[in-house]
Structures are given as structure tokens and as C-alpha cells.
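Excerpt of the complex: some chains, original placement.
When the chains are written out, they are named A, B and C in that same order, and each has its own residue count from 1.
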Amino acid sequence: MPLIDYADASPEVRAVYDDIKATRGVPDVNNFWKALAVHPPTLARTWASLRQVMAPGALDPLTKEMIYLAASAAAGCAYCIASHTAAAKARGMTEAMHGELLAVLGMAAETNRLAETLGVPVDEAFR
Amino acid sequence: MPLIDYADASPEVRAVYDDIKATRGVPDVNNFWKALAVHPPTLARTWASLRQVMAPGALDPLTKEMIYLAASAAAGCAYCIASHTAAAKARGMTEAMHGELLAVLGMAAETNRLAETLGVPVDEAFR
Amino acid sequence: MPLIDYADASPEVRAVYDDIKATRGVPDVNNFWKALAVHPPTLARTWASLRQVMAPGALDPLTKEMIYLAASAAAGCAYCIASHTAAAKARGMTEAMHGELLAVLGMAAETNRLAETLGVPVDEAFR
């Protein structure tokens, strides 16, 4: 798949790139967006959704990034693990926090597997 | 798979159940542990690991539970989603926080899939 | 999806059912085959492949069933976990073996997740 740089992008794609750069305060968009530009409507829709979802709300930006990282790790997406680890660090994730997040991810994987293999019925108290 | 109640458990299993109940301040263990008791060494080891990993540290208990929930949701474990949603609520996850967590999980799933399908190379800045 | 019983099956489907029953020495086929009969060519091909793959060879039938069970558990297929647990027990898997298999599955899930999240490069010695 090609990566579409700003210089080679259509006005429609440049408008999305400009908004990403302004919202994030970065000089260039990362490769995910340059790859997604192969389908401009998906680029525009995905960015609009992400901007809305990741805005501060009841959860702070760092917590959102760590949740994003946890989900990406469980899904095994190497690119997403790399990009959301970087984003979480930029929002304040320390080495100690990162280490504990790793530990939780490992335990979740183990207990998820055990619960599914054992076919554990959901407790009434959890319904 | 059978669920092993306290009354039917061996002393080895009861000791783990007792520690779970004391640590969590609950009157009975949930079904996951009653199913895992089919293999007492795995029961004992898993509980010892979980107790260590979920103890307060650089991350607070609510954040750890939401990370656990995110990983369980991405792995598709229905039992684990139910139990960790209950645990996160017990530690203070409000409806608004739960809604935003859902939104992040949905976006992560979408962008994880797109990044993998597009084969996006990791940016130098993320290494 | 309907389950197609022998009495309602076409001659093409009955021929497959007859071969499953004869090969396994069972009075009826299990639900997987009754569901797969919705597409007779897939029923016939899948059974022919399975019969070949699960025949004794360099690996004995019990080991093959435990490998099948491990793969099904890691894929989270509840039906397959149930059917291959039953098949493994029928071929001699004891409670102690089952417990150790569970323990291996749990550790594999945990270390798989950690290795992927850490992005560990493959050692030269493993290539």
C-alpha cells in the first residue's frame, strides 16, 4: 500500500491532514493517515470519529490512551501498539505505569483464556 | 465443567478461597475461581498472580480494572467482560466513563483492523 | 441454522453420516455435522479432510486431540472446546492431564500477549 504524503495529496485529503496537525500540534501526520488516504471518505470519517472519541470527557486523555493501548495489544496490532504507546507516554505514562499495564495485559490474557476454556457461567451478581 | 463450592472443596482449595474472600471483603468467591478449582495448582498460582498484579501501584485500582475490561473485551471473553464491568463499577466507573470506554473500544477495533489491513509501517518517531 | 437429522438427510448427506458413524463407532453424528449438512459439498470435504488428518501417524490420537483442543481454546470456539475435550477424554486424557493442559493454555495466552505487546524480535538461534 502506498503512503500518501502531503505534497502528493488531493485538497480533500490535505484538509484532513491539516486538521490532524492543528488538533494535535504536530508538524506531519503519522503513517496510519498516509495509508488511509487511499480512500478519502474513510480517512475523513475515521479522523472525525477519532477526534470526537479521544477528546477529554469523563475519562482523561491518558486513561483513554491506555485503554486504547490495551485493546490494541489484545488485538495484536503491532502498528497500533507502537503508536498508542508513544501517545500514552506523551500524555504522561511513566515506565512504572507502563510496566503495570503490561502486567495487567498478561493476566487478562491468561484469565480470559482460562474462563473461556472452562466455559464459566456468569454469576447472577454480575448481571 | 463443575463449579466447586466451598463446602465441597479440599483444604488446599479452601485456603485460596479464604484468601480471596478476605482480600476482597466478599462473602463468597465468584464462579471463575469455582471452575478453576478443578486444577488446584493453577487456582493457587493464578490467584497469587492476580492479587499481586491488581494491587495499587503506579496505576490506581479503577484504571487497572478498566484496562482489564478493555483487554477482555478485545479478546471477546463474555464472562470476563461481565466480571470486570462489575469490578470497575464497584471501584467508581460511572455510566459516562463506561460509555466513553465503549467508544474507545469501538474506535480501537476499527483502527486496529484498518492499520493491519493496510499493512502500515511503523513511523520512525514511534520506535 | 437447522440441524439435519439422518431421517431428513439426502442420500449424499447420509453417505457421509454413515462413514462418520462407521469410522468412529458411534450410533449418531454430533451436531457439528448436522449443521454442516446445510452445504453438502463442504460436509463431504471437511469430513474427508478430518478423517485423514486425525488418523494415527507420527502423533498418536490422544496427542492430536489435545493439540486440537489447545487450538480451539485459543480460538475461543465454545462448541469445539466441548467436543474436543470429550474426544480427548475418550482417548485417555485424565483429570491431571486436563489440568496441566489448562495451565499450559493459560501461560501461553499470557506470554503470547506479552511477547506481542513488547514486540520481541526473534532470536537468531530460533531461525
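Please note the rule applied: a contact is a pair of C-beta atoms (placed from the backbone, for glycine too) under 8 Å apart; a residue touches a chain by one contact, two chains touch by 3 or more.
All of these numbers come straight from a predicted model, not from anything done at the bench.
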Complete-assembly copy number [criterion: all chains share one sequence; 3 shown]: 6
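One rule holds in what follows: only the chains that are shown with their structure count from here on.
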Whole-Å separation of chain centres (CA-atom averages), subunit A against subunit C: 35
Centre-of-Cα separation between subunit B and subunit A, whole angstrom: 20
Subunit B-subunit C separation of Cα centroids, rounded to whole Å: 28
Where subunit B touches two or more other chains, by residue: 38, 42, 46, 75, 77
Subunit C-facing residues of subunit B, complex: 38-39, 41-42, 45-46, 75-77
Subunit C - residues contacting subunit A, complex: 73-74, 76, 78, 81-82, 102, 105-114, 116-119
Subunit C - residues contacting subunit B, complex: 76, 95, 98-100, 102-103, 106
